[in-house]
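Up next is chain A:
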Amino acid sequence: MAAIDVNGKSYEVDEEGYLVNLAEWDEDVGKVLAEGEKIEMTPNHWEVVNFLRDYYNEFQIAPAVRVLTKAIGKKLGPEKGNSQYLYELFPYGPAKQACKIAGLPKPTGCI
Partner candidate 1 sequence: MGEGTVKKIMYVNRKAPYGTIYALESLEVVLIAAAFDQDVSLVFMDDGVYQLKKGHQTKGIEVKNFQPTYRALDDYDVNKLYVEKEALEARGLSEADMCVPVEVKSAAEIGKLMEEQDVLLSF
Partner candidate 2 sequence: MLHIVNKSPLERNTLDSCLAAAQSGAAVLLIEDGVYAATRGNAAESKLRSASERLEIYVLAPDLEARGMGASLTEGVKPVDYAGFVDLVVKHKNCQSWL
């Protein structure tokens, strides 16, 4: 099993780089996971990542990108609830990359 190093502590990740134990996540872990995705985290990035963590806590799933877009629009406004905005933040797939940074499993139905 692969692992990443954060502040001298080792965290297990799966073969695709997703954190194995989501309870271990904190912002520092998120930052290191983001570096692996070559993403420089801004407040806008964190807003999506935190939204995903809240969604996961409530529904026990990482939403598909279509659902994520709609739900973000509902909560943060239409200028953020569209795929162009989300793909600008996470160019390799908002659901996939943001979930990874959020320490969540790969979204159900993510192809």
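Things worth noting here:
Basically, contacts are C-beta pairs under 8 Å (C-beta built on N, C-alpha and C of every residue); 3 or more make two chains touch, one makes a residue touch a chain; residues count from 1.
In picking the candidates, the idea was that all candidates are chains of the complex that A comes from, given by their letters.
None of the values given here were measured: they were computed from a predicted structure.
When you check 1 or 2 against chain A in this complex, the one that touches it is 1. Those residues of chain A lying in contact with candidate 1 across their complex are 58-61, 63-64, 66-67, 70-71, 108-109, 111.
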